[in-house]
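Complex shown without one protein chain; remaining protein chains in place.
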Amino acid sequence: MQVPARFEYEVAGSVDEAISLLQRHGPEAQLLAGGHSLIPMMRLRLAVPEVLIDIHNLDDELRYVRDEDGVLKIGALARHRDVLESELIEERYALLGEAETLIADPLVRNMGTVGGSLANGDPGEDLPAALVAIGCEVVVRGPDGERTIAVDELYAGFYETILEPSEIVTEARVSWVPDASSYVKVKRRTGDYAAAAIGVALNMSGGEIEDVRIGMCGVGSTTLRAREAEELLRGQRPDAELYKRAGEQAAEESDPIEDARGPVPFKQDLVKVLVGRALETAVERAA
Amino acid sequence: MRMQVNVNGELREADVEPRLLLVHFIRDHLGLTGTHWGCDTSNCGACTVHLDGEPVKSCTVLAVRTDGHEVTTIEGIWSGTELTPVQEGFHQEHGLQCGFCTPGMIMTGTEFLERNPNPTEREIREAISGNLCRCTGYENIVKAIQWAANNTVREEVGA
Partner (left out) sequence: MAATPTQGHTFGDRMPRKEDGRFIRGKGKYVDDVRLPGMLHSAIVRSPFAHAKINNVDVSAALELEGVHAVITGADLEAQGLAWMPTLAGDTQAVLATDKVRFQGQEVAFVVANDRYIAQDALELIDVDYEPLGTVIDSRKALDEDAPVIRDDKEGQEDNSIFFWDAGDKEATEKAFQEAEVTVRQEMFYPRNHPAPMETCGAVADYDVSTGEMTIYMTSQAPHAHRTLFSMVSGLPEHQIRIISPDIGGGFGNKVPIYPGYVCAAAASLILNRPVKWMESRSENLMSTSFARDYHMVGEIAATRDGEILGVRSEIIADHGAFNAHAQPGYEWPTGFFPIFTSCYDVPAAYAEATGVYSNKAPGGIAYRCSFRVTEAIYLMERTMDVLADELGMDPVELRRKNFIKKEQMPYLSIMGWEYDGGDYDAGLDEALRIAGYEELLEEQRKAREEGRLMGIGFSTFTEIVGAGPGKKCHIAGIEMFDAAELRLHPTGKAILKLGVKSQGQGHETTFAQIVAGELGIPAENVEVREGDTDNTPFGLGTYGSRSTPVCGAATAMVSRKIREKAKKIAAHMLEAAEGDLEWTGDRFQVKGSPDQSMNMEEISFAAYTNVPEGEEAGLESVTYYDPPEMTYPFGAYICIVEIDRGTGQVEVKRFIAVDDCGVRINPMVIEGQMHGGLASGIGTALMEVIEFDEEGNHLNSSFMDYLMLTSTEAPKYELGEIVTPSTHHPLGARGVAESPTVGAPPAVVNAVVDALSPYGVRHVDMPLTPSRTWSILREHGVEA
């Protein structure tokens, strides 16, 4: 059985302390939240941080799912399971619960955190794609204070966020309440990452798609948003032909790589099919 | 690093490397070998224990992370005299063959039934989807958990 290399270990007593520890230890330090992305990498010695800053004791500050003046606020240490079990989320954002049931497995979801999922920068993470679809904003805090970043602007590249070295994700915020949403995923098996996954959220008005957002998972070097497909859909009456065109457009906006889950044409076709299915489901739910 | 963790109701103190995985702490330091390991990538679930009452994969948790917390293993899930309905269900429904995945399955199944005492078959299958088994094809494990659900005496709480 494989085990990690040695590292120094610090436990942060507060968010601010975590930030100053990050500052002190520099780029060889990593935050440890749920650990279910980091520790597997460390066991295979693909990640060898010199220092781990454990923030698991910050539940008081960072583990919550709540409504504040109509805005959904999810603390960075909310577990995947908290999102799945939240009645508030189930009511307003069906796609988040759907995405959660498709993420990893129930045991991993007991430890994995929303903040970890956002900060990892892995384009194969479902939650960021689902959050893109509902226009989430990510609150981060650093030595210079707090700022908000739209989730679809958070990623610079493969496993790369635009966070400064000592910034920590503290919260995910969603103001928009869509009429309906849907998340669909193709994977080889429970627990596998997506060959492709799509999150869609929309508002209808007078039988037309008033507003729509599409998040894409596993089909690019980052989590993607299919802006042009969204554009194509806005103001249109939904039908099978529209779904097909939107799917084709989204597929063009994707940039998948070939891997164990399949070749590029397969993944592009999945985008096409899944966008269509997610749209159809969301429109039906909105009715 | 010094740490203190409540394991199966008993406070245990230790001085361990931060990189020590919880599964090894449980097995090698505490001698509780009922928790197993079967993979390198947090897939198989043979290492499932309860951390503060929730089932987690102990191969993916640092031992030091449990400082000040509670861990329950297969050895502590029952009183030591009477088997739990889940344990009995595995026996009655032939929910095990080689027994290697069994402690993990029991840990996951036990907490699941606490939250969902009347599950459907689909719900049971999803609950154990993070625990791999190579022997049983899962059908009798599902039946075992169903048996436990049907044979758990729940105390009625007075109004």
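To keep things simple, chains are lettered A and B as they appear, and every chain counts its residues starting from 1.
Keep in mind that, in the parts below, contacts are C-beta pairs under 8 Å (C-beta built on N, C-alpha and C of every residue); 3 or more make two chains touch, one makes a residue touch a chain.
None of these values were measured; they are calculated from a predicted model.
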Which of A:R227, A:R245 or A:R277 contacts the chain that the document leaves out: A:R277
Touch residues of chain B, complete complex, unshown partner: 17, 19-20, 24, 27-28, 31-41, 43-44, 46, 73-75, 78, 83, 87, 90-92, 94, 96-103, 106, 124-126, 128-142
Residues belonging to chain A that touch the chain removed from view: 1-3, 5-6, 45, 105, 186, 188-192, 195, 260-263, 265-266, 269-270, 272-274, 276-277
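Simple rule for what comes next: only the chains that are shown with their structure count from here on.
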Centre-of-Cα separation between chain B and chain A, whole angstrom: 29
List of chain B residues in touch with chain A within their complex: 1, 17-19, 21, 24, 37, 40-43, 45, 48, 51, 54-57, 59-62, 64-65, 67, 108, 112, 126-127, 129-131
Chain B-touching residues of chain A, taken from the complex the two chains share: 1-9, 11, 32, 35-36, 39-40, 42-44, 52, 54, 56, 81, 101, 104-108, 110-111, 190-191
